[in-house]
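These notes concern the structure reproduced below.
Note that this complex is displayed minus one protein chain, with the remaining chains in position.
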Amino acid sequence: MRHLLSAGDLDRDEATLILDTAAELAQVGDRAVKKLPTLRGRTVVNLFYEDSTRTRTSFELAAKRLSADVINFSAKGSSVSKGESLKDTALTLQAMGADGVVIRHSASGAAHRLAGWVDGSVLNAGDGTHEHPTQALLDAFTMRSRLGRLEGLRVAVVGDILHSRVARSNVLLLTTLGAHVTLVAPPTLLPVSVGTWPCEVSYDLDEVLPKTDVVMMLRVQAERMRDSFFPSVREYSRNYGLDGERLERMPSDAIVMHPGPMVRGMEISAEVADSPRCTVTEQVANGVSLRMAVLYLLLGGS
Amino acid sequence: MPENHGPYLIRGARPFGGDPVDLLLDEGRVAAIGPDLEAPEGTEVVDATGLIALPGLVDLHTHLREPGREDAETVLSGSRAAAMGGYTAVHAMANTDPVADTAGVVEQVWHLGREAGYCDVRPVGAVTVGLKGERLSEIGAMADSAAGVRVFSDDGICVSDALLMRRALEYVKAFDGVIAQHAQEPRLTEGAQMNEGCVSDRLGLPGWPAVAEEAIIARDCLLAQHVGSRLHVCHVSTKGSVDIIRWAKERGCDVTAEVTPHHLILTEDLVESYDPVYKVNPPLRTAEDVQALREGLADGTIDIVATDHAPHPVEAKETEWSTAAMGMVGLETALGVVHKTMVETGLLTWEQVADRMSAAPARIGRVSDHGRGLAVGEPANVVLYDPAAPVEVDGAALVGKSGNTPFRGMSLPGRIIATFLRGAPTVLEGKIK
């Protein structure tokens, strides 16, 4: 594979290879010299059209641990903000000899478009409301590390599924890896064709939690309320927020995940966010190993 | 502007796909029809063996972009593209800059069309001032102008205010005008990027539900019937819309409808590429919709094929999907697409193609000297089409200024060999004059 644009592009073997590679590379973070020479002389560009310090930093650290040269090309303060088109930016990066471009963009499909304009590998770091494949991979990696398996795992993804690239990538990847996904949200925050997706759908969080090994809470933006996706923050969090009481109803080894940034008091209570069963910081640490694995597999070979 | 020529004798053409005859075009009219016609002195003879002769095509829905976006198309370049597609008359949509909402602008467009001379350019007037949907533009002045506007539309934007739509429908009755509605409920389509369904959900592109089109069509049919006026529905794209129009016609509503060539053949699956050449308003729909549109065109529920020819410069399409412009060029490929989708499938005869692409649009637009039969004494607006000359569509080879054709790389079964506007060739031997 030359690019990583969608979690749906990965078959089971490829996805497993990425997770296995990440597991090996996780050791690098514990070593005296936290660096491998593998991508020496390769150039990775972080092309970020949306502010996301955490994702950009994660990719930057991953690339640097593999000894790649990293250029951060953020939309603000560059020619991009002066109206340069994505295509012209792509050609500029091409001329600079970028071997890999990590792109975050507010438009769905931006990574696909970019892949048509550059020779190097394109890595989708989140495109609009479409996909965020490395997030899904690091989520799967975290689940496997914590619970030892993915096959047969029962995963509930809760919240604004409609606008979530994380949910889309997770449904595709987790299904490929043999987990059972249930999407939980008010009907307004579910895609109209969700019935055709390879997962279950529920409007009732309390009914789903007792038979769930992993609950993944998605961020819900308050602006959705203004657009009448739900009547009030209070009603949303009463029906779909995860608090200590709800956590108690889950199996004792079940974990709580969140791609961040969390909105405490909306989809997750502070008590749950700070509990040892919440893997948020683990996800961040795993993100670096996982992205190293993807960068190596995309750029390390011929 | 094509030069004027002496008489033309078309040898062995098959009118409406029927038996071969000769046609003599002289002094702007069909002078004679029959076997083995004598060629008077000075006559140019066109060998039309195997070619189908149809009356010059009439497009009710063309974006010529002038004034305002001459980088995408001009009246001249657009009418040359029209001629290449076999058209002898086009209706130029009002969403120019400035908007065609005054007699001055429509007359300018009309004059530019006459100067170009490749086809008759009939301006469409805006329904509301600046297409803003707030108050009626000077519809009467445009109707009375030299351009003689009969079709009014805010195309690109729906006249969503029910009361304003009612007033517009009523007002144009005074001069036998028609309101051509772009049916799109605005609130249901805020930020919409493509048809709402499985593909949009998967691609993470905001969806454009069919109901947003169908609800407006239903409302407008009821309004038109209530006030006894004519309604024309632009670019119908869903099965539900076909059903509603069929129902409205049955209950006696004076409604006509159009379908674009692209909606007769392309589906939303093409959006998977995120290539904005497939971005269009209304969006490409499902295969089921395509089938319903073909059937609707065949049974007359949908009256005409209109191109919605929408040229855009390269930079408007070479971008990410959500910022790309909506629209596709279609004048030069329309007949080939209709041949492929409607004739080769047995849904329409060539006679019916002439109705859907010439006679009926001329009738709706009240264009008196187009869309008439191929008979002695009629205006010599004729297109010669070779139905056995497959051509691969190439955006760069199009005569129009913009190459944003969604059919690029697709093979179409035939090509235009000649177009005559009032007896003068605008296209001859497959080349623009």
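Here the chain labels run A and B in written order, and each chain numbers its own residues starting at 1.
One rule holds for everything that comes next: a contact is a pair of C-beta atoms (placed from the backbone, for glycine too) under 8 Å apart; a residue touches a chain by one contact, two chains touch by 3 or more.
Quick note on the criterion: contacts and distances are computed from a predicted model.
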Omitted chain, identified by the protein name its UniProt record gives, among "ChsH2 rubredoxin-like zinc ribbon domain-containing protein", "Bifunctional protein PyrR", "Monovalent cation/H+ antiporter subunit D" or "Sugar ABC transporter substrate-binding protein": "Bifunctional protein PyrR"
Partner chains on view for the chain not depicted: A
Residue of A:Arg12, A:Lys35 or A:Arg149 touching the missing chain in the full complex: A:Lys35
Interface with the undisplayed chain - residues on chain A: 1, 4, 10, 14, 17-18, 20-21, 24-25, 27, 31-33, 35-38, 66, 296-302
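Just so we're on the same page, only the chains that are shown with their structure count from here on.
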Distance from chain B to chain A - Cα centre to Cα centre, in angstrom: 46
Residue ranges of chain B in contact with chain A within the complex: 193, 196-198, 200-207, 209, 273-275, 315, 318-323
Of all residues in chain A, those that touch chain B in their complex: 85-87, 105-110, 112-113, 127-131, 165, 168, 191-194, 196-197
